[in-house]
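Input: a single structure, listed below in structure tokens.
One protein chain is absent from this view; the other protein chains keep their places.
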Amino acid sequence: MGSSGVAASPARVGGFATLPWRRIILIVLGATIAFIVVVGSYRTLTLPEGERYSGDFWVDQVVNGLGQGAILALIALGYTLVYGILRMINFAHGEVFMAGAFISFFFADAYVKSGFLNSSPYLCLLILFVVSIAGSTLVAVLLERIAYRPLRNAPRLVPLITAIGASLFIQNAFRGFFGPQPFGYPLPTVLEGSVDLVGIPVSKVTILVFVAAIVSMLVLQVFVHRSRTGRSMRAVAEDSEIASLMGINVDRIVVITFVVGGVLAGIAGVLFSLTFQQVQFTMGFKPGIAAFTAAVLGGIGSIGGAALGGFVLGLLQAIGPPLLLTGFNVPSPFSIRDAFVFLVLILVLVFRPGGLLGSGEAEKV
Amino acid sequence: MKRRRWLTVVATVAVLALVASACSNDEGGGGGEGTDTETTEVDEFGTVEVASGEPINLGTLMVISGADAALGQDSQNGAVLAADYLDGTFDGTPGQLLGHDINWVHEDDLCSAEGGQAGGTALAADPSIVAVIGTSCSSSALGIADTILSEKGILLISPSNTNPALTSEEAHQPFYARTAHNDRIQGAVVAEYALNELGATKMATISDESPYTQGLTAAAEVNFEAGDGTVTARERINSEDTDFKPLLRSIAEGDPDVLYAPVFVAACSLIIKQAADIMPDVTIMTSDGCSSSDTLKNTGGAIDGVLVSGPDISVFQEGEFYTNDFLPAYESAFGSEPTSVFHAHSFDATNVVFDAIEQVAVENDDGSLSIPRTALRDAVFATSGYEGLTGIITCTELGDCATDVTIGIFEGPNWPVEGGQGDGKPIFSDTKSLDDVL
Partner (left out) sequence: MRPAIRIGVVAGIVTIFLAAVGLIGNFTELNLIGELVTFAGLMLVTPPLIAGYVAVAPRVEAGELVEFERGRAAVVGGVAGALAGAVFGAFVIFVDAFGVERIRRVFINISPVLMDYLTAGRPAAVAAVILVVVSAVAAAAGAVYRLLPDAVRKPLGSAVWVTLLFGFLQRIVPIALDQLDIERDWLYSKVTGGLTWVGAIAIAAAAAGVSVLKARKGDAIRGAIAGRGTRDDGRPGFTPLSVVLMLAGLGVVLVAPHVLGSVISEVLGTVMVFALLGLGLNIVVGYAGLLDLGYVFFFTLGAYSLALLTGATLNTFIGSTEPVIAFNLNFYVAIPIVVLIAAFSGVLIGAPVLRLRGDYLALVTLGLGEMIVVLVTSPWLEPLVGGPNGMRDITNAAIGNFGFRDPKHFYYLAFAFVVLALFVSWRLANSRVGRAWTALREDEQVADAMGVSTTAYKLLAFAMGGAIGSVGGALFAVKIGSLTPASFTVLVSIQVLGIVILGGIGSLPGVITGSLVLVGLPGLLREFEEYRLLAYGAALVAVMLLRPQGLVPNVRRSRELKEEDREQDKWASDVAADERVAAPASPLGESAG
């Protein structure tokens, strides 16, 4: 009796599905986007003199965007590495990043009060990086051990759900430990101010962020391609069953992957804190999502892709809203910046699921 | 066949709904306060009967948990102290009102619409509640707690709601009043200072997703434009964002003289620091939502010259009663200094209610008390020239009881908060009434 009542609906659904709806929607969507990009930029750039953004404006936004992009790239590498090995989204990676930043804050705060931060700033920065890396790594490893390892063979969505749970848990545990208010992160005086790079003033922190990010990525690249462990990681990423048959301890490689992700997140934590000079328990969530978007944008699973994605997304965040929306008289274009980021994520996944550096084909399985 | 089955379902649901509504109608009509027989006058919303020896029940509806708990707890303490002072002394033993004790029912507004609804419902459901001191946050009151309680004829008087809409002609609910300042005044003083003292002609504003910032920036914008100023940008942020550099850079394109960003501590500190790099020549102004020792700690040197507006509590903090009696009593009763500024407004609100009860309550021969609700409301709204802790209190017919408000402008790092330097005195202060402002 159950089936007769709704017998007609699957047929209807079938008929509905035979129309190339998906293609139609895609074409409409693509055309709309193209229209907005072309017309929006044109109108923004041809606004009457006085209302138009100055040339300096765009230069400064590029610098802002690249600085933010470097941090996003570092966090994005954590997503990409874990994804490459386990094919899972470590949703709590933003919290790993937050943990490092937060823990290093208490050291930075103590050092600035004792005057140590400004008397030997380089040593201090080194200690801050080490502490932050240690904190992030600890959280990453605990996360893997408690929330992910027992679910290694579960359906894919199960560890994603525990990851969301773990993310909430870590955030609110930090809130319980240290309180909900924001904490001001001190900046050593050597990093204050800016320098002129080919006529463009760039703050010293941004330069540090840039250098540290690029060095970390190069080291990572060398580690993954040259070291024995790195080769094992790549083998596991390729096919973990065959890798384990070849005598690679998959559990160990997974832990190492989380450690590497944690180290990068720890570095990003200090860089982020130096850039914005403030930490708070909620600080991991949005950069986490943005970094994941960056990883997907570049092509998830690829180290170069994560780096590229980070920089591209940073630029899009800084330039996209004023360039595309001002021309349409949208008030306060930056207020919908987050929506803009997600729009980018969706568009990439729809039109180029493999990412900028990926194959460009829809991944099935 | 198929169609009939669906019809059956629809019919069943319809019958269920009808049965349900029928049930409720009976109860709704029969219950309530129809049992009050002893009153001499008929009051639309009934009369609260307080039997001999029983306490008078008052409610508070403040944010007493979560991140904003300090704000609500402080106001709640102010209300409780008012009951302590009923006997004319702060001695830790509550006094009596017309021979009855005061019993407090504390609810939490969670600083959200949902909290305002849950707490407001809980208080509205208790027919013995005479009046409620609250809410802490405008978002719990506007269209929510003010409506729920007004429908039951329960007076709601807030010590800290500042959103202009609450007492606007169209949105005001009949049983809502407040002793907090209306942000129309604060916005007007900000605009006045920017125009006249700073000589600014161009202003940019930043608000966030809270009604508080939207009310303040709107008030400042209107008054600034009325003084022939230009608003170059009206931006909106999310309070959890961290990277405001692209936004500030685009604001800088409009070349404003003043940036008014009355947002909360986290975003406010970040904006102050990032703006110091991007627009060093622009005067940054903010308001009481940012006025916190955390902001001072977090911003370091960037705070120098940053202006913050807020109710000028130094006006009443220098009062003898406040320093010699009220503050010591507060500290001995609650073990700490006040954590926010609205304890005094709450103290005043509660006393206004007490006075009104004394005026309208009918003392019956058996020692019981009859408090007619509408009359109580009318008495509160008729308050005029009452000398409160925060100044003279005169209620308008739309429920604004702090009509002459002194707003101070403080210059960083001499903010009137813990950790602020200097004497915490404003560099500018002006007293305005609602009639003076737009």
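The first chain written gets the first letter, and so on, giving A and B; residue counts start at 1 in each chain.
Criterion: contacts are C-beta pairs under 8 Å (C-beta built on N, C-alpha and C of every residue); 3 or more make two chains touch, one makes a residue touch a chain.
These numbers come from a predicted model, not from an experiment.
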In the full complex, which of A:Val296, A:Val312 or A:Leu357 touches the chain missing from this view?
A:Val296
Of B:Met62, B:Leu110, B:Val308 or B:Ala349, which one is in contact with the hidden chain?
B:Leu110
Which residue of A:Leu86, A:Val279 or A:Leu357 touches the chain not shown here:
A:Leu86
Identified contact with the non-displayed chain, of B:Ile56, B:Ile102, B:Ala118 or B:Ala344
B:Ala118
Contact residues on subunit B toward the hidden chain run 9, 13, 16-17, 19-21, 23-25, 27-28, 65-66, 108, 110, 112-114, 117-118, 121-122, 124-125, 139, 142-144, 147, 163-165, 168-171, 184, 207-211, 213-215, 218-219, 222, 234-236, 238
Absent-chain interface residues of subunit A come out as 2-3, 5-7, 9-10, 13-14, 16-17, 21-22, 25-26, 29, 86-89, 106, 146-147, 150-162, 164-173, 175-179, 239-241, 289, 292-293, 296, 330-332, 335-336, 338-339, 341-343, 345-346, 349-350, 353, 362-365
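Rule of thumb we're sticking to: only the chains that are shown with their structure count from here on.
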Let me have the rounded angstrom distance from the C-alpha centre of subunit A over to the C-alpha centre of subunit B, please.
40
Touching subunit A in the complex, subunit B uses residues 1-2, 5, 66-67, 233-238, 240-243, 245-247, 249-250, 253, 265-266, 269-270, 273-274, 277, 294, 297-300
Subunit B-facing residues of subunit A, complex:
4-6, 8, 53-54, 57, 60-61, 64-65, 68, 180-184, 186-187, 194, 203, 272, 276-278, 280, 282-283, 285-287, 317-319, 321-322, 331-335, 337-338
